[in-house]
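Below: one structure in structure tokens.
The complex appears here minus one protein chain, its other protein chains still in place.
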Amino acid sequence: MTASAHRWPVAVLGATGAVGQAFVRLLEDHPWFDLVEVAASERSAGKPYREAARWMEGVLPAAVAAMPVLACTPHAVRAPIVFSALDASVAGEVEAAFAQAGRLVLSNAKNYRMERDVPLVIPEVNGDHLALLAEQRVKRGWTGGIVTNANCAVTVIAMALAPLHAAFGVRKLFASTMQAVSGAGYPGVPSLDILGNVIPYIGDEEPKIETELVKLLGRYAQDHIESAAIITSAHANRVAVEHGHTVCLSVACDRVVTPDAAREVMRAWTGYAGVHGLPSAPVPPLIVRDELDRPQPRRDAPMGRGMAVTVGRIRPDPLFDVRLVAMAHNVVRGAAGGSILNAELLVSTGQLAGLVAP
Amino acid sequence: MTASAHRWPVAVLGATGAVGQAFVRLLEDHPWFDLVEVAASERSAGKPYREAARWMEGVLPAAVAAMPVLACTPHAVRAPIVFSALDASVAGEVEAAFAQAGRLVLSNAKNYRMERDVPLVIPEVNGDHLALLAEQRVKRGWTGGIVTNANCAVTVIAMALAPLHAAFGVRKLFASTMQAVSGAGYPGVPSLDILGNVIPYIGDEEPKIETELVKLLGRYAQDHIESAAIITSAHANRVAVEHGHTVCLSVACDRVVTPDAAREVMRAWTGYAGVHGLPSAPVPPLIVRDELDRPQPRRDAPMGRGMAVTVGRIRPDPLFDVRLVAMAHNVVRGAAGGSILNAELLVSTGQLAGLVAP
Amino acid sequence: MTASAHRWPVAVLGATGAVGQAFVRLLEDHPWFDLVEVAASERSAGKPYREAARWMEGVLPAAVAAMPVLACTPHAVRAPIVFSALDASVAGEVEAAFAQAGRLVLSNAKNYRMERDVPLVIPEVNGDHLALLAEQRVKRGWTGGIVTNANCAVTVIAMALAPLHAAFGVRKLFASTMQAVSGAGYPGVPSLDILGNVIPYIGDEEPKIETELVKLLGRYAQDHIESAAIITSAHANRVAVEHGHTVCLSVACDRVVTPDAAREVMRAWTGYAGVHGLPSAPVPPLIVRDELDRPQPRRDAPMGRGMAVTVGRIRPDPLFDVRLVAMAHNVVRGAAGGSILNAELLVSTGQLAGLVAP
Partner (left out) sequence: MTASAHRWPVAVLGATGAVGQAFVRLLEDHPWFDLVEVAASERSAGKPYREAARWMEGVLPAAVAAMPVLACTPHAVRAPIVFSALDASVAGEVEAAFAQAGRLVLSNAKNYRMERDVPLVIPEVNGDHLALLAEQRVKRGWTGGIVTNANCAVTVIAMALAPLHAAFGVRKLFASTMQAVSGAGYPGVPSLDILGNVIPYIGDEEPKIETELVKLLGRYAQDHIESAAIITSAHANRVAVEHGHTVCLSVACDRVVTPDAAREVMRAWTGYAGVHGLPSAPVPPLIVRDELDRPQPRRDAPMGRGMAVTVGRIRPDPLFDVRLVAMAHNVVRGAAGGSILNAELLVSTGQLAGLVAP
């Protein structure tokens, strides 16, 4: 198919939550995808979307407002491409059912990310890992498949490190995050916990950072990913920010790396060639700032329509090689937008051939 | 003198600012010190304190409200003990003038902290370093002297590490801070910069953390301090918190240290013996919490009347030995309260003998 | 009994929530009351309090930490005085059961507030209304009874208006509130809704303000309260504040009232004589400030240990007579502390005679 000729019908699972709403927002007027179905939990099923979802940001697209909320089954939902914002507690079974029924599932849940035959992909970083889909179909007997995107904090880190890893070989990493409340969904973090406060803990986040990163920066090797040899010490914190995860990084590499050299490779980086020209791909993927006090989540999270990662404060590190700060919009780049970019890459590289044509 | 018999007259320099006001608050009803004079910049001099200061927290003590604001000179201010909340731009000259005039200056400014003959002291951590005062008087020909307390972020770190350093020998350190706006004084951080935001930069803070820490944890050696052999990679961030600096730490030591062993030495730690029983000394100095999500600045900064340091999340570190989070009230423990505790230690150890008796 | 001779055993129902925790905090070392039992929902019953409650502010008193959480029945809970922080959905039945079983219930729930024979009391404002208890016992055949305190926003308004109403006869009122998130309990307001935002709606709050106020400022008439003839236009808003409800008021009175006259009667006001000297009664009950920009919730909510109401900006009103701003701590003065003061007044006036002696 020619992507621009017509649009693929797509559905959103878990469409009423915070990430689900972001999918609905980002898919409005998408040049390649046509949002035709929304699905959510039993509680919402049957209601019009406008009643089932407490719409939180911007204007709810009129076409979606009137859609009936469907059940999350491949029987109720017919679209060949399915964006999943489901909670991990249900994503495991539901996503497998869709994949088995021949649909391509773009998942935000953690359930399948670390499975050997499931692509965990940030297109600019490791778009070539999508090739795992073939292995997945063979091994599981699925006609569809599951492609996952990374945890929202890891996404920021992997994007910032990808050019450094390619040029210098990252080996050790200290990563301390300051994460926005939208990362916890809705209702998520109680205001009594976070107003004027810091919560120095996010359940299960540090292990995700430490394990997903090495798969993302790993090497595709036929039927699996060879993990990158990077050891990470992660600290995950919640702060009183609406959108945008900020991460402080100290990085040790195999080869000598100066701040100037780091800046240069980051500025020059355009990511995996397959993403160039995709509708949601930010140009450039990394915005390198020279001001002393950037990136900042409230000011920089909207950059590249939420898809760019902003880095700054690239400076020498007394212990490792370089220190820097990276930040991106956790709901767009770190969740819904990342999934859409994954889907665009699949479309543009013809990997949807196995799916029923739209 | 017997400390309890009567009270030393004390003055506060820079009394109208945020730290100056904290001195006034903390000195109300102090058992050993009697606040008899307040001084500030030319602009305020001559006005009653209540008019010169925009009082910000709690109830302004009536006795102080009526005091005339004096000029910051040893001629205008007569008290033998002087707490200085002066800005670094003026502290250098003013504090020296007071020391030369025979007064003991407890300084919050950075100017003299790293001078070879000036004690940089957190009483529980290195109360013995006050012995440098003798060297200082000889070398500078002062009859008074200057004792400094540490930068507010370093104070949190040094308190948390002191027992670990004593037991295991700290060698490498990652420190990522999330600092309260009160650390920048008043008016300080504009609300447009910090509401719903993170600023990943605080001018001059990372070098202070890296240099002051090794002096604080160093060893007193006759006429100077032998720096501790600790290399630190620091990241300083400002967050939307009123009071309380939170620091994420990854720590590598000379000797093997498990989280349990770390917790144990921290729980057992009572600090330099000289501080036991001092009016402002918190008991215990370190509060070790087992909950997953503590310390938190809004909830834990008031602990020990603002003087305790709270630590938590002591856990293994993939790169170094242990990871943890430490937090304390930056204006009390990290500034005014720290100075007062320094003064109490000087009084209790008889080191004020050189001063004119009150 | 002589209140000071020994202490009444008391219990807290709904002890694990935000208001319940405030009761536990405020009852620590109370001179007249001894917290001997805590009760909560089925889910918590049986667990030690420290495990059932996610303790949020300050240090959990050790004695309470170890208490087993009881069921909310007069069979399980034996104390003669019972502070209820129960949710309105269950308070109706539970509180009646306790009253019938001979206990005195100090309720924070809305269920009984507007019942003709139930005292709705802010001690300084209408402590004499407690006399309704006699009628209540006769009418309902209860040996115990229920005394309610007012909605937290109304409490601020009624305290500020009581002296004006007594002196000038309040007739019309505009009241626009800016209420803290703690008023919604825990987890309460999601942070995604309130960070950097205002929510101009609080369910059921405006009707409560309009109806409770006329009962509070009404006149005790044998067996009922004659409502005050005050018409109120209320606007209730939620703002990003932890504790402290702020209310803007425009007030029209029967008699001419100037700002100076208003200030004078407010400053002179000491409230219902019965409260003088009670342990939790703030002195003065109203703090009148002359600064242009006070009261402010973060700075003034702690005044009088959370029990004082602070008023300011008393100025002429182009439409009515005077405008002013009033503010108080919604969890202390507006909830738990108000209930405790009600209980103290009952003890001091001997109205607990009907209860089993402690």
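Each chain gets a letter, A, B and C, in the order it is written, and its residues are counted from 1.
Going forward, contacts are C-beta pairs under 8 Å (C-beta built on N, C-alpha and C of every residue); 3 or more make two chains touch, one makes a residue touch a chain.
Bear in mind the structure is a predicted one, so any value in this text is a computation, not a measurement.
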Sole residue of C:S176, C:T270 or C:T349 that reaches the chain not shown, by the stated touch rule: C:S176
Options B:A62, B:L192, B:A221 or B:V256, residue touching the unrepresented chain: B:L192
Given C:Q100, C:N197, C:S227 or C:T270, the one touching the chain that is not displayed: C:N197
Full-complex contact with the absent chain, from C:G20, C:P190 or C:G312: C:G312
Residue among A:P74, A:G196 or A:G271 touching the omitted chain: A:G196
Contacts of subunit B with the absent chain, listed as residue ranges: 18, 56, 181-182, 186-196, 240-242
Interface with the undisplayed chain - residues on subunit A: 56-59, 195-196, 242, 298-299, 302-303
Hidden partner chain, residues of subunit C it touches: 172-174, 176, 178, 195-201, 203, 210, 231-233, 235, 237, 239-242, 244, 246, 248, 250, 292-299, 312-313, 317-320, 323, 325, 327
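Note that in this section only the chains that are shown with their structure count from here on.
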Between subunit A and subunit B, centroid-to-centroid distance (C-alpha), Å: 43
Length of the line joining the C-alpha centres of subunit A and subunit C, rounded to whole Å: 48
Set of subunit B residues in contact with two or more other chains: 195-196, 242, 298-299
